[in-house]
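Note that one protein chain is taken out, while the other chains of the complex remain in position.
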Amino acid sequence: MKQQNILSQVKSLTFREILYNNEVRAFFFQVATLLLIFGLFYTIIGNLFDNIEARGIHTGFSFLKNRAGFDILPFLGNYLQDYTPESSNLTVFYVGLINTLVVAFIGIIITTFLGLFIGIARLSNNYLIAKLAGGYIELFRNVPVLLQIFFWYNIFINIFPHPKKSLSFFDVVFLNQRGLYLPKPILENGFLLVIIAFVVGIILTVFMKRYFNKKHDETGVHTRTLGYSTLLILGLPAVFFLLLGSPLHFDFAVLGKFNLNGGMQIVPEFIALTFALSVYTATYIAEAIRSGIEAVDKGQKEAAAAIGLTQTQSLKLIVMPQALRVAIPPTINQYLNLTKNSSLATAIGYPELMSSFGGTVLNQVGQAVEILGMAMLVYLVISLCISLLLNFVNKRMAIPER
Amino acid sequence: MAVNELQSTRKPPIFQIGAILWLRTNLFSSWVNGLLTLASLYLLYISIPPLLDWMVLSANFNFGTVNILGFEIKFSEVMADNQNCGREAACWPYIYEKLYMYIYGFYPREESWRPDTVYGLTALLFVIVRLVRNYKYKNRVILSLIVAYPIVSYILLAGGFGLLPVVETHRWGGLLLTLVIASVGIIVSFPIGVVLALGRRSNLRVIKLFSTLFIEFIRAVPLITILFMASFVLPLFLESGNNFDKLLRALIGIALFQAAYFAEVVRGGLQAIPKGQYEAADAIGLSYLQKNALIILPQALKISIPNIVGSSISLFKDTTLVLIIGLMDMLAMVNMTSQDPYWLGRETEGYVFVTMVMWVILYSMSRYSRKLEIRFNTENKN
Partner (left out) sequence: METENNKSNIIEISELNKWYGDFHALKNINMNVKEGEIIVVCGPSGSGKSTLIRCVNFLEKFQEGNIVVSGIELTDDAQKIRKIRSEVAMVFQHFNLFPHLTIVDNLTLAPIWVHNETKEEAREKALKFLERVDISEQAEKYPNQLSGGQQQRVAIARSLCTSPKIMLFDEPTSALDPEMISEVLDVMVELAKGGITMICVTHEMGFAKKMANRIIFMDEGQIVEENDPINFFKNPESNRLQLFLSQILTHDE
C-alpha cells in the first residue's frame, strides 16, 4: 500500500479510526523516532562544539600536516614511510596503518596453521594428542587476550638475552632483548625478473593442472602433479636467479662490541603481540575446524569407504569439502577479531594504528573526534572487506537445497 | 530349516581388552602415532617440571604468620623481603603483601567489609538462581534480584545518601572493579540489546535502519576505540562538559559495546522461533508489545541462554581493557605494584597470579555455560 492510499483513506476516516490504523501508526512512530534521533544528535553535537570552543580545542584536519615530533619504534611501517620525528602526523597515520596490517597479515597466517593443527589434533585417535590439544584450547581461551599479550611480552623480555650475549643461529639469525635480527634482503636490478619468473611459474602450474585434469577426464589416467608443480614454482625462479648472477644480497647483522649492527630488526613488541594474538585466536579457529569436521555425517565416511575410496581420497573428495563449508565462515570471522585485537598493542607500545596515531598523536593534539574518527573508519573498511569476502565465500560454497 | 541352539555370551579375547589394548589403540596404533606420543611426552617433560618447580617446589612461601579465617597459621618466622626471597623461583610473599590491592584496589581498609558484602551478594545471587530453579515464580525472583543487586551494591560501595561514608570511584580497583564493570556491563547492556534486536527485525524501516547501523558499526570497531571515544569524546557531548566520573564513562562505553553483541545473540534466538508462533500470537489479537513480552521473547531468550552466557564470558575478558584508559582493574594493579621500588623485578609473579585467578573464574564460567547447554538440549527435546 503506497502513500497515496494512506492519504485518501485518512480523508474518509473518523479520527478514532486514524488513530488505530496500523500504517498510520507505523508512519508516525517512525517520524517520531527520526525526530528523537535527530533531536538527540542536534543537542549532542551542539554541546560538542560549545565545549570544543570553550576549551580551545582545534577542529578540522589541518593537524595532519603538523610535525609529529616523537620517535616510533622501528618497524616495517617506519621503514616504508621513511619516518622521522620531522614527518607529519599524517605519516604517523600511515605508519600505524601499515604496522596494523603487518600484524594482521602475519598473525592470520600463523593462527590459521596453528588452529588447523590443533583442531585436527583434537580429533586424533591418539589419546595424548587429543587431550593436549584440548588442554591447549581450554588454557588459552580462558585468559583475557590483553593479559596474554602482557604475559608473553614479559617472558620474552626476561628470557631474551642482552645484546652482548645474543643467541645466534648459524650467525645468520640473532635473538636478543632488542628483538629478532634477520638478514635484511637487498634487492638488486635483476630481482624483478626472478619475481616475474615466480609468477610465470605459478601461471604455468595452473595451466598444467588443467591439462592433466582434462587428461584424467578423457583417459581415466591420474597423474601426480606435485613434482611438476614444485619444479615450475620453485625451479623456474631459481634458474633465473642463478643466470642473473644472484641479484639478492643480504645485509647480515654483525655482532659489534655492544650491539648488533645491520640486519633487519624485528622488535620484541611485534613478536609478543603477534605470538599472543595467534595463540589466542588459534583456539577459536581450532574449535571451528573441529566443528566443521564433526559436522560431516559419519555415514559420509562410511559411504566413501563402501564405494572403495582410499582414506586420502575420501578426505579430499568427501570430508574436507563438507567440513570446510562449516569451518570457513567462523574462521574468517576470527581473522576480523584478530585484526581488531591488534589494537591492544597500545599496552606494550607496539606502534600500530591505535597506539601511535590514536595514542601519542591524540595526546599531543587532543582532537579526539577527528583522530578516533579516522581510526574507526579504517576498522570499518577492514570489517566491510571481510564481510564481503564472507558473503562471497558463502555464496560460492552453498549446497543447493529444495 | 535350521534352528541353532542358544550360544553363550563370552568375554572378549584377553589381549583385546585392558591396558595393553588401550595403549595399542589409543597411543601407539601406528608408526606415526607412536612418534607423536613420544614427542608429546617429551614436550610435557620439558615444560611441566620447570613450571612446577618455579611455581611451587622451589618457590618461596615465607608469609610469616597468617590469619586465615580466624586460625593463626605460621608459614615462617618472619615474612620474606625482596632480598632473601630468591630469584630463581616464584616469590609468593610479594603477592601476599599486595593481595589486598589486587582484590580491593585502593578501597580504604576500614571499609573493606563493604566490598566483602558485595562479593557475598554476588555469590548469593548464583546460589539463589540455582535454588529457585524449580520454583513457580522463579522469573519474578530472578528479575527482582537483577534489579536489586546493582542498586544495593552501588549503595554499599559508593556510600553517600547519608547512610555510609563516601568512597569515590577512583578508589575502586582490582578484582572489585572487574566485578563491578562486568556485572553492570551485562545487566545494563542486556535490555538495550534486546531492544536493538527487536528493532533490527522490525518492519519499520527507520527503526530497522538505525538499529542495524548501530549494531554493525559497533561490531566492526575494536572495543578500545569505543572506550577511547567514551573516555575522551563523551564528556564533550554533555552540557558544560562537566567532570564526568571516569568509571561511568567506561561503563557507558562497555554497555553500548556489549549491547550490540547481545543484540546479535538475541536476534539469533528470535530467528529460531518458528514463524507459526508469531502468527498464532497475531491471530489471538495480541499487540506488538504483548506479543513480544508474553510469547516471543520468553522463548527466544530461553534458547539463547547458552550464547548469552558465552557473550558474557567474553565481556568479562574484555573488562581488562579498561586499564588502557586508566582504570585500575586487577591487571592494572599488577602492573602498578611491579613498579614498587622495594620489590623490583617481580612482574612475572604478578602476571602468573592474575592469570591463575582469571583462568579459574573464566573456566568456571565456561563449565557452567556447558552445563546450561546440556540442560537446555535435554529440556528442549521435543
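By written order: A and B. Residues from 1 in each chain.
In this section, a contact is a pair of C-beta atoms (placed from the backbone, for glycine too) under 8 Å apart; a residue touches a chain by one contact, two chains touch by 3 or more.
From a predicted model like this one, the values you see are computed outputs, not experimental measurements.
Participant: Hey, which of B:Arg10, B:Lys74 or B:Lys275 is the one touching the hidden chain?
Facilitator: Checking the options B:Arg10, B:Lys74 or B:Lys275, the one contacting the hidden chain is B:Arg10.
Participant: Take the complete complex as the reference. Which residues in chain B touch the chain that isn't displayed?
Facilitator: Spelled out for chain B, the touching residues are 1-4, 6-13, 16-17.
Participant: Against the chain that's been left off, what residues of chain A make contact? List them.
Facilitator: Residues of chain A in contact with the hidden chain: 216-222, 297, 299-300, 302-310, 313, 317-318, 321-322, 325, 399-402.
Heads up, the rule we're going with is that only the chains that are shown with their structure count from here on.
Participant: So the centre of each chain is just the mean of its C-alpha atoms; given that, what is the distance between chain A and chain B in Å?
Facilitator: 26
Participant: Name, in rising order, each residue of chain B that touches chain A in their complex.
Facilitator: 25-27, 29, 33, 36-37, 40-41, 43-44, 203-207, 210, 217, 219-225, 228-229, 232-233, 235-241, 317-321, 323-324, 331, 335, 347-348, 351, 354-355, 358-359, 362-363, 366
Participant: Taking the touch rule as given, give the residues of chain A at its contact with chain B in the complex, in rising order.
Facilitator: These residues of chain A touch chain B: 26, 29-30, 33-34, 37, 44, 47-48, 51-52, 54-55, 124-129, 132, 138-139, 141-147, 150-151, 154-155, 158, 340-341, 343-344, 346-347, 354, 358, 362, 368-369, 372, 375-376, 379-380, 382-384.
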